[in-house]
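Here is the structure we will look at, set down as structure tokens.
A protein chain is absent from this complex, but the other protein chains hold their places.
This part shows chain A:
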Amino acid sequence: MYSKELTSKKRDEFEDILEERRLSSDLRYAMKCYTPVIYKGLSPCKPNAIKTAVLQSEQVQYVIKQLAKEMGESPDIIQEEATEILDEMGHSMQLGAVRFFISFCLSELFCKYWSNIVCSVFLFQLQHAIQEHPVVLLPSHRSYVDFLMLSYLLYTYDLALPVIAAGIDFLGMKIVGELLRRAGAFFMRRSFGGNRLYWAVFAEYVKTMLRNGYAPIEFFLEGTRSRTAKTLTPKFGLLSIVMEPFFKREVFDTYLVPISISYERILEESLYAYELLGVPKPKESTSGLLKARRILSDNFGTIHIYVGQPVSLRTLASGRINLCPYNLVPRHLPQKPSEDIQEFVSDVAYKMELLQIENMVLSPWVLVAAVLLQNLPAMDFELLIEKTVWLKGLTQTFGGFIEWPDNLCAKKAVTSALALHSNIARLVNGHVVLNDKGEEDGAIGEIVFKRALAILMCGNYRNQLLNVFVRPSLVALALQMTRSFRKEEVYSCFSILRDVFSDEFIFFPGISLKDFEEGCFLLTKCDAIQTTQQEIYLTDKGSVIVSFLSAMFRPFVEGYQLIFRYLSKETREAFTEKQFVPGVRNFVFQLLEKGNTQCYEALSSDMQKNALAALVQMGVVLLIFKIITIEDPATGPHIILTVS
């Protein structure tokens, strides 16, 4: 499942795409000769022709007739509705707009605010894929910048421009919405599960573009920007739509391309921290974006784009699914996918996310943040450097992909990382401290809030490491919790932790044992443990690593405990999620104010929601109530264990 090869060589595969841009004029770039490679079976058509084809398709017509019959309305009225949906949804990609928007505006922005945009130069595989079969681009989603990043990249490399699934909220932004539309964005409502007409029109719209090979289809598996820089658990709806033409053999194959876009500094970093703390997210608006531009007066470092190897859906599906159900129903009828298929879609989604994670580029600052968070409130600069270098080695052992040129000395790397992120941490008298104080001392609540803000912002960088570290770290945690050498016991603890954190980190479904073995393997590889058939021993060197790893994940363990405690003590009746988040937040906030906990990260609404989701998924919400009330919640990780 997880690639064990070391990725140090990957660095050689990158190429700076801004370099050339800086040397020539934007205008010339915008007007450059663009003759992309296209799908071999493409029958060229205009965006409006696609809409017409969708409206007239058997699939949509079938649903229209069904609805007309059920609601006793004339099909014309429903057809009208479908047309409106399509008009709202459809892109109207125009090369002119793309040239203007992508190359001119974005170049302008990109050149100004980022020092480098670097992309993997193995695009020939993508180029080949685009000609062969329909292609689905699956980038990670950390920032609004993602939206047109790929279009920019593909334009630069003379590849077919994608159509991009965007949230309908963008349409609220007056000019930007329309510009995005012309640049190839199409818009989907956030939730439309119950609306059959909408679902039919949307699905058919996407599938029509895919079948025709009209353009690569780009969407975000995570569904929304990850506010925490951790990969979010995947959404399956759009993925199952793009997979269906293959299941029904309307296309021979479909390529899925995992793409990792890593930011050295995320544009929305403070916005996210506010959001996680419950300060409402501003509605998307054009003026908001302009304000965002003002933030852009800073430097945001480097963006790394890694275009992964295209994955053939046919190869993934081979021998896995029984297509018989699809042969027994006319292909235009809406059909609920079988359990097999659903499971397959979910597996593919996780696989793609794991591939994204594998190719994420980690900056030195990520390491600094991880070390710093374990050494608050202040840390000696030299020690920080030493620890950072140590962590670099560990990260590389675990397969993390760090951008750290061989000739760059550690001090320089850490210093420049601190400089780029001076809004989060700074050097004071040879010590590095978080910027967690307000201008003047405020009320205690104010102090807690500021501190939480700083910790969450810093945490969001450390988070980038977590998916690389999660397997060995959960083994480490399990070792500490069980205080046992017996593999079996450690594994059962690991497996509970894995279930509890199943929404927090990305695990491939159903392979708990493999994950455990992977974790043990990596710990063995860095000489932290030795294993026999039955037992696991810590080495001398191991205790440092194990305690570092468990400390890295401690905020999550403690945070979840607080949340469980809230659930068991504070809520006695059924509650809604809307009540839940502010409820936990207040609960944790009070504990922080009183100094009864130091777990600021429990304030994160992301963590709160994940914890609840995991509990619901495990079906233990009720169970938790009983057990936690028996145990003393302050005694540490054992509580989770007893859940079993």
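In the analysis below, a residue touches a chain if its C-beta (ideal position, glycine included) is under 8 Å from a C-beta of that chain, and two chains touch if they have at least 3 such contacts; residues count from 1.
Just so we're on the same page, contacts and distances are computed from a predicted model.
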I want to check something: the complex is missing a chain, and I'd like its UniProt protein name from "Alkylglycerone-phosphate synthase", "Septin 9b", "Autophagy-related protein 13" or "Small ribosomal subunit protein uS7m".
"Alkylglycerone-phosphate synthase"
Among A:Cys33, A:Ile175 or A:Cys324, single out the residue that touches the unshown chain.
A:Cys324
Quick one: say which of A:Tyr34, A:Phe100, A:Phe252 or A:Trp390 touches the chain that got left out.
A:Phe252
What residues on chain A make contact with the chain left out of this view?
249-250, 252, 323-324, 326-327, 330-331
